[in-house]
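With one protein chain held back, the other chains of the complex are shown just where they sit.
Letters A and B name the chains as they come in the text, with residue numbers starting at 1 for each one.
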Amino acid sequence: MKRLLPHPVLTVTLTILWLLLVNQFSAGQVILGALLGWLIPFSTTRFWPDPIRIHQPLALMRYFVVFMYDIVLGSFQVAYMILRGPSHLRPAFIRIPLVLKTDLAISLLANTISLTPGTVSAWLSEDRRTLIVHTLDTGDAEALVADIKQRYEAPLKRIFEGSE
Amino acid sequence: MLMTVIPIAYTLVSLAFLLSFWRLIKGPDAPDRILALDTLYINTLALLILLGIHLGSAIYFEAALLIAMMGFVGTVALCKYLLRGDIIE
Partner (left out) sequence: MNDFLLSVLILTGAIFTFIGSLGLARLQDFYTRLHGPTKATTLGVGCLLIASALYFSIRDGGVSLHEVLVSLFLFITSPVSAHLLAKAALHLRVKSLATLPTQKGDTPPKHP
């Protein structure tokens, strides 16, 4: 089973991507998509370091909803800051100490930070313990770090690394 | 109503083009120019989608997808060049 279907999550994702690409939801396309979804991970299996394990699918859904809401909110805030003019901005670099360990969780956190209100992740330190983030308008850096840790990092840790 | 909104949208996206282009010329540093090029790619994407809605043709979608991919690969390659002084190691 493990050898025949090395990456079940990737297979499902590729099938859905194929259906979206051809924009046609007939039975034939579903079969072709599933075939490609099986063949591509199977033939590139040495390229994928380790299979993704999702501990709490429901938490992932909730994370996604929070994420979408924050993207919309973030874009409105950034738009307002741009229109108000550069003299009102208080840009700063802040350091976020990480508890996440896996590559996937860290990159998801960095991407989330880049898409949400007024922050862009700029650099992950060599020892992968600290994320340097550039913020557009910082009042209280401590509060911002605490907010990011509680809002994004804690759920990501629960979803991808289990609660232990 | 749609046909009055679309020209306004064209105007706004074209202005976005001009602003990004100005930043591309002005610089002052290499990352600024790469960022301007990246923004120009995304603006092109917006323009193509608008064109698709305006002319009612789904063909522009494929072009938009290709431009999105090429834009990303181009930005990554240029950043890699700035970081390492080399693209293929």
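Here is the rule we use: contacts are C-beta pairs under 8 Å (C-beta built on N, C-alpha and C of every residue); 3 or more make two chains touch, one makes a residue touch a chain.
Predicted model only: the values in this text are computed from it and were never measured.
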item	value
Chain A residues that touch the omitted chain in the full complex	17, 20-23, 25, 71-72, 74-75, 78-79, 81-83, 85-86, 89, 91-93, 95, 110-115, 118, 120-123, 125-127, 130, 132, 134, 136
Footprint left on chain B by the chain that the document does not show	1-2, 5-6, 8-10, 12-13, 15-17, 19-20, 22-23, 29-32, 34-36, 38-39, 42-43, 45-46, 49-50, 52-53, 56, 58, 61, 64-65, 68-69, 72, 75-76, 79-80, 82-85
